[in-house]
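Data first, discussion second: the structure below is written as structure tokens.
With one protein chain withheld, the remaining protein chains of the complex are depicted in position.
Labels run A, B and C following the written order; every chain starts at residue 1.
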Amino acid sequence: MDMPVAKKKLGLKERYALMTRGLDWQTTYQPMDKVFPFAKYEGIKIHDWDKWEDPFRLTMDAYWKYQAEKEKKLYAIIDAFAQNNGHLGVTDARYVNTLKLFLNGISPLEYMAHRGFAHVGRAFPGVGTRVACLMQSLDEIRHSQTQIHSMSNYNKYYNGMHSFPKMLQRVWYMSVPRSFFDDAVTAGPFEFMIAVGFSFEYVLTNLLFVPFVSGAAYNGDMGAMTFGFSAQSDEARHMTLGLEVIKFVLEQDPDNLPIVQRWIDKWTWRGYRVLTLVAMMMDYMLPKRVMSWKEAWEVYFEQNGGALFKDLARYGIRPPKWLDQIEFDKDHISHQAWSTLYQYGGASNFHTWMPSDEEMDWLSAKYPNTFDKFYRPRFEHWRDEQKKGNRFYNMTLPMLCQTCQIPMIFTEPGDPTQTCYRESTHKGMKYHFCSDGCKEIFDHEPEKYKQSWLPVHQIYQGNCFNPGVDPTAEGFKPLPVVLDYYGVGFGRDNLDFEGSEDQKNFAAWRGAATTNV
Amino acid sequence: MAAVAAVKPYEFEAADRLENFHGNQLLYIGWDQHLMFCAPFCFPLPPAMPFRAFVEQVLPGAFGYHPEFKQIDWSKAEWLASGQPFKPDWDKSLTDNGLAHKAVLRLRTPGLTGIKGSAT
Amino acid sequence: MSFALTIEPLGQMLTVEEGQTILEAALRAGIYLPHACCHGLCATCKVQVSDGEVDHGEASNFALMDYERDEGKCLACCAIPQSDVTIEADIEEEPDARNLPVHDYAGSVARIDNLTPTIKGVWLDLDRPMDFQAGQYINLRIPGESAPRAFSIASDPRDGSRIELNIRHVPGGRATTWVHQQLAQGERVQLSGPYGRFFVRESSHEAQQLSYLFLAGGSGLSSPRSMILDLLARGCTRQITLVNGAREAAELYHHDEFEALADAHPNFTYVPALSAEPEDSGWRGARGFVHDAAKAHFDNDFREHKAYLCGPPLMIDACITTLMQGRLFERDIYTEKFISAADAQQARSPLFKRI
Partner (left out) sequence: MSTIDLRTVTIKPLRHTFTHVAERIGGDKPATRYQEGTFDIQATHNFHYRPTWDPDHEIFDRARTAIVMKDWYAFRDPRQFYYGTYTAARARQQETAESNFAFVESRGLVSALPEAVRHLALELLLPLRHLEWGGNMNNAQICDYGYGTAISQPHIYKAMDHLGIAQYLTRVGLLLADETALDAAKQQWIADPKWQGLRKYVEDSFVLKDWFELFVAHNLVLDGLLYPLVYERIVDDDITMKGGSAIAMLTLFMTEWYGETAKWVDATIKTAAAESPANAQQLSQWTREYLQRGVRAIQPIARHALGANAEAVLGDIEDQFKSRVAKLGLAL
């Protein structure tokens, strides 16, 4: 071998290519199809993995260094927040309920994303793709843990967060975000990437993170705000990965287009349904509001997403289906969702309440065409009844949509007074849906969605009791035992905010901090 | 034919097949224009339950919170099953009324339009 | 005070005006640096300063941490040079870029002719020859205007002492009105150049055996013409196709020349297309817009090409869509369009970088 001579300086791209691209090889002792058994069954055709453009070029040493520095900063802030009783600086203890929603409903799903990206990373034969996915798998466990660590301090002082992994798997409304992720990870690797990498991380993530992170900032929660900001620099990488995947797949073969289009339709709709919970959070749960759900949808989906779909049109992709219905529903879903959680407040893990007059006026202003007409009378009626000691707790279990698993609370496109009913029959059994979108998703893959673990049906099947419970015993009351199974402490984690332990404690602690009594 | 793309045959029993409900079947019912109840209800009921018992014993517990429930004139109530007009025989069982597992009913009460006419 | 900015690994040197950010200067020079938020938050535009000093401006402490500042990193969207600066950025090397230095030139108008009712051909004799790459442009000083105007060079780069410009009269445009109404043979002119990164990627054509496709419309024919003359003169044997669009026959220029070239070179195909030619004119060539003519000519399959697009924005946009639907994608499409920092801040999809 020759003695090395003065070397040409490598460009970053060239250098990164050497650091990753050459590492793999065509196996010969085992067939490639056996080494990568999941690369083809979805029907996506990839002819040349080398056409993958690395969306970011981060070698592991740089990654470790950069991320460690971020963690150092973040944990310093979390520690200071805890030490200073930062939680007493939030606007109002009602705010803490948004964190309950987040910790129970999102943080364990960040962990699911960690597993999902590990799965697809291992599954893709292309090196560049695999490295990008595995790095995201690593980032996702970070997000799960930094969220848990940030909110750990809240758990010490407030109710409803103490059993978040159990609650995600059991509490009825949690099956909505959970089934979304179960759906994505049980799909093939390409569909997972369109579902999570593209539709969720790119198209919808701003609608999840901006409301929560800005909500935290607006309501004085430095702890939650900081993990949000610190996650943002990872998100930029995740978003570019989602975009690269879709470009790559569409450019590889024209036969991929209809498959990808169906996935975009499906996952935009699935994601949109999950965001119903965020809509409710924005309009009802933040004591100091950031913007209305409707405004957020217009900015983050209609404007930003619009520019994206305009460019995707060049590949032959059209905007997701059912946007006309979404457009109509943006005036309604937050109110419909809050009505739901309010009336089923006996069976959930956080507190609900009726908006004050001032808050109702804000809602009227933000939803001039719908709030006063359809929702204010309902809320005022409930508030009056509550004052009379007759607070509405709906104790009869609702009918759920087979696909999105949200109770059938949505109304007909164009008619907010009529519940939307759709049904299909598959192998002699009826299945019910909240919308055309959910029905079409089922109809395409009935073998998948017939497996749905629908919380209401599971209760009736006797599957939501702890071991040792005898449902045939005399005087058997299902609600307490179901709450036991959920890990929800009756009267402590649930029911109205008014009169709750959270409310009393916060008032007392804050009083002690701000007065001399 | 729509099918799940999978690495091997992908077929399972439905999670909600009739035999999982210990002798009951599921029946859903929604009260049109009364969205105070955010969604239709789901009940596990004996297939032999007479329709009358369903209306007189089951529904009050579910819909009774609504001030208009007491005002329902049941002789004028209209019913839809799976969206089609449906005339129940009050004294026959659910099964004999043609209501199978996971049937869905809509109740319409003309003249009752919800709290302050808001479909609540 | 302006500073020199060298961008590695391109080796391209450009000028940064007082107060201008590195990102802005690069984008204006047609060099795409990765970027997203444009105000120091997302860290997408992080680059290494290997020489010189910058002011970090508004860069956030989370996006650009202290240790990174110590290591000489900066965010291009915020960093303002305080001296001559060399940066190392995450951009692709262009083996075909000659990275020619920009100089000032003086010369005189050798000839000025009407090519069509709206386009003038201007031939400039330079006092000393300019070394340029086919496809590049010059900045021409306009009397009474503070900012010079950019014009692509239409002539063969092997003759750098006489360059040809084809200039369309833009109604109300002061510079083109001056060219069309005042500029005369013998007049002295001042210009600088060559500029731009629009050139043929010959090494890729060779390595991947790709044909050349030029799509031109309006006065966008200049750069493609220079490129084609250069390729043919150098004995290129790959397939070269020029689809050239105009409204009507009277607006087609250099038409006879391209027909002659097509006759003389079996690997060169000339496809003129007219979009508003009267039905009864006897025109036997293609009718419709450039993208339609291209789609018909290639039967909607553009694979195995690299395409070079030059013309008005609407034409470029339609051609990109057509090419992509005919399965030619961003990596093989080049346009003369440049991105300004202002464009970058508008709500635009980050799906594409260059097109």
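We adopt the following convention: a contact is a pair of C-beta atoms (placed from the backbone, for glycine too) under 8 Å apart; a residue touches a chain by one contact, two chains touch by 3 or more.
This is a predicted model, so every value here is computed, not measured.
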item	value
Contact list for the unshown chain, restricted to visible chains	A, B
Absent-chain contact - pick from A:Leu23, A:Ala365, A:Met395 or A:Ala507	A:Leu23
Contact with the hidden chain (one of A:His162, A:His238 or A:His351)	A:His162
Hidden partner chain, residues of chain B it touches	4-10, 12
Touch residues of chain A, complete complex, unshown partner	1, 3-4, 7, 10, 18-20, 22-25, 27-30, 34-35, 37-38, 41, 59-61, 63-65, 67-69, 71-72, 74-75, 83-86, 88-89, 108, 111-112, 114-115, 118-119, 121-123, 127, 130-131, 134-135, 137-138, 141-142, 144-146, 148-149, 152, 155-159, 161-166, 168-170, 175, 178-179, 182-183, 185-189, 220, 222, 448-449, 451-453, 458, 487, 505, 509, 512-514
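One rule holds in what follows: only the chains that are shown with their structure count from here on.
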item	value
Touch-based graph of the chains, sorted into line, ring, star, complete or other	line
Centroid distance [mean C-alpha coordinates] between chain C and chain B, Å	68
Inter-centroid spacing, chain B versus chain A (mean Cα positions, whole Å)	31
Overlap residues in chain C, where contacts from two or more other chains coincide	none
Residues within chain B bordering two or more other chains	none
Touching residues on chain A, where the partner in the complex is chain B	37-38, 41-43, 188, 336, 339-340, 343-344, 373-375, 377-378, 381-382, 392, 394-400, 407-409, 411, 416-419, 421, 423, 427, 429-432, 443-448, 450-454, 456-457, 460-462
Footprint of chain A on chain B - complex, ascending	2-7, 10-12, 14-17, 20-22, 24, 26, 28, 30, 32-33, 35-44, 61-62, 65, 82-83, 100-104, 106, 115-116, 118-120
Parts of chain A lying in touch with chain C, wherever the complex brings them together	9-14, 51, 53, 57, 65-66, 69-70, 73, 229-230, 232-233, 236, 239-240, 243, 247, 251, 254, 303-304, 307-308, 310-316
